[in-house]
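The other protein chains are all here in position, but one chain of the complex has been omitted.
Now for chain A:
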Amino acid sequence: MKPRYDLAVIGAGPAGVAGALTASFAGLDVVLIDAAPRPGGQYFRHLPQGFNAQAPGALHHGLDGFTRQWETLRARADVLLGHKVWAVERAEGTVTVRCLEGDREERPRTVTARGLLIATGAHDRPLPFPGWDLPGVLTAGGAQALLKGNLVVAGRKVVVAGTGPFLLPVAAGLAGAGADVRGVYEANGRLGLARHPLLAAGKAGEALGYGATLARHRVPYRGRHAVIAAHGEDALTHVTVARLDSAWRPVSTRTVECDTLAYGYGFVPQLELPVQLGCATRADADGSPVVTVDGGLRTSVPGVYAAGESTGVGGAVLAEVEGRIAGRSAAADLGRRVPPLPRLSRRRERLAAFAKALLEAYPVRPGWQGWLRDDTLVCRCEEVPLSAVREAQDLGATDARSVKLLARPGMGWCQGRMCGYAVACLAGEDPAAPRRPIAQPIRLGDLAAPTRSPLEG
């Protein structure tokens, strides 16, 4: 069967849209697929039309540039929004992308192409701690998604905590939208980055902007502090904030009243689709598995490319640059004339070096494991407490996989997306790339005849 498209792109974030547009300009017949009803991915998450926002750019740096790319792309390529990809296969030079269209009544839909660009981004990386499953405790990205995608401010009195530069836009966004942000608690040193020579890479301006917003709203920003427990009966009422030593062991604690906690300890790239295809992965600077790519963003599987957070967490600007490089490689590999553009590769190298420096400046230190109590849930879905993980280890489960088999963390709805990192740390290893034959949950009816084969294999 002849594939319908030259290139299928999964993900309408900065990486996917730039990749699809570049490939289309280079002469490829392109289809772009995203599960979300609107384009933008995480960073450029769009508001629904229903808001008639006259100044949507107030919530994102650089929205105009993205919107121009999107409008241009829409005029020259097929765009399938609201399409969840649950499986991809490749045989005889054709990639088959299996989707479900719609958010309630789901219709199966299959797309075929000669090449595939995977730009599926990342999700937050939470750490477990006592009370992390109380209503009112959200991931930092979740709070950001409520604001950017729904104009809902996550809470009235909000604490922001975790590690990494992403805490700043989250806190600034909440404060600017009217929340009383009680504090930003950065578990690493807040000056870790300022000393880095690469700060000259141009990110300083944006960081200073967030800093100014926080200062204007009198939001304290403390390094070497973390939220180590959340409290409340049925919903969050206060958190325990600890000053930490360099290994993240609590030195002293105090209580901060709040109705909402937005927290995150970095991001986890979503790798189920590249893993399904057999793409090689590697451990990134922070130990997270990411897709291995060459300088042209080619994965180890011919005709399959990856860009954006899938190749390593680096933010929206790097994602866009990678998308452009990947789009060019896909076109070149299909015989289109694509003149070399060394400038673009140099830009990627600079941004990637900066991203690596960030990961190294904001590591997760082992002391967090001491914040857990025996009854602290490690896995939210299967409600597995720390004591059950320790019991499994006492029974001889020495690696994360055996812990999972014995104690069931990561065996529930989320398939370990929320607890996988923590379980790997507790087992003393780097997290493994996820093996999930179905990337998105699907209803049994949809697995009937036309889409049965991938499950049988």
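By our rule, a residue touches a chain if its C-beta (ideal position, glycine included) is under 8 Å from a C-beta of that chain, and two chains touch if they have at least 3 such contacts; residues count from 1.
Quick note on the criterion: contacts and distances are computed from a predicted model.
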Chain not displayed: protein name in its UniProt record ("Energy-coupling factor transporter transmembrane protein EcfT", "Cell division protein FtsX", "2Fe-2S iron-sulfur cluster binding domain-containing protein" or "Phosphate transport system permease protein PstA"): "2Fe-2S iron-sulfur cluster binding domain-containing protein"
Of A:V153, A:L214 or A:A400, the one touching the omitted chain in the full complex: A:V153
Chain A residues that touch the omitted chain in the full complex: 35, 37, 42, 47-56, 58-59, 103-104, 123-124, 126, 133-139, 141-147, 149-154, 176-178, 234-235, 380-383, 411-415, 417-418, 436-439, 441-445, 447
